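Left out: one protein chain. Kept in place: all the others.
On to chain A.
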Amino acid sequence: MASLREIKGRISSTKKTKQITKAMQMVSASKLNRAEENAKSFVPYSEKIQEVVASIAQGGGDASHPMLEEREVKRRGYVIVTSDRGLAGAYNASILRKAYQDIWNNHTSADEYRIIAIGRIGRDFFRKRNMAVDKEITGVADQPDFEDIKELASETVDLFTEEDIDELYVYYSHYVSAITQEVKKTKVLPLNDISAEQATKSSSASYEYEPNQEEILSVLLPQYAESLIYGALIDSKASEHAARMTAMKSATDNADDLIDDLSLTYNRARQAAITQEITEIVGGASALE
């Protein structure tokens, strides 16, 4: 059995770890609240933009734009959203596993895909496996502004416009609730299915277009695609905080269990030591008689 001193040392170090995990849990909980609000304030923007795109697609049959049309896929772009820091349970691992599998199953050479990494963990993951990361952004704030990723988003959308990539997918973690997050794979470009899905529920307003539909689509669609990337990012951030909160909660609970066990062992050992001492004293005294 370990000595009393050793057990005491382990108890106090576990207590210190518990303090840290507890603090991280509370920090994540408050960040989660704000991330949820951010995600909510993004909704009106994306709904409105979808409505206008859908009504254009529905209204005039002659409106066309490269972003609305599917073309032969020679190279695919993958935007992979992860966090900068770990200690968030399976959050990063599950996104990366899915993305890695998909890339591995669909492509035979490195020439067929481009990886755009948001977050340090994702970037390092692909680098370690010798897969080129074409664009990256790390150190995104916990409550990101659109401004923070605007450049990356518009460069990514440009890749599609310049026909460097023919499809664009985003992998991120969708926030369902504080205890559930699911990995999602969303096709951002081309936007060929937006019209069918949205047309039915959008209002029947028919617009005048100033100057014409093509001009408007050329402004609207890149903006829409960029906003989808941003939407994925803020959704992911909410998931990240939720995942970290849950992970830290279970770490705190584990630390509690460990402390209980250790205290029990400590008390037993202490009692055994006392009993032994008494036996020794009694033994010593009876020897003198």
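Note that in this section a residue touches a chain if its C-beta (ideal position, glycine included) is under 8 Å from a C-beta of that chain, and two chains touch if they have at least 3 such contacts; residues count from 1.
Methods note: contacts and distances are computed from a predicted model.
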*asked:* Can you work out the missing subunit's protein name as recorded in UniProt? Choose among "ABC-type xenobiotic transporter", "Formate dehydrogenase beta subunit", "ATP synthase epsilon chain" or "Cysteine desulfurase".
replied: "ATP synthase epsilon chain"
*Which residue from A:E163, A:E215 or A:D253 sits in contact with the chain not drawn here?*
A:E215
*From A:I49, A:A90 or A:L258, residue that would touch the chain that is not displayed*: A:I49
*asked:* One chain is left out of this view; which of A:T156, A:S227 or A:T252 touches it in the full complex?
replied: A:S227
*Identify the residues of chain A touching the omitted chain, counting contacts across the whole complex.*
38, 41-42, 44-46, 48-49, 52, 56, 145-147, 150, 205-211, 215-216, 219-220, 223, 226-227, 230-231
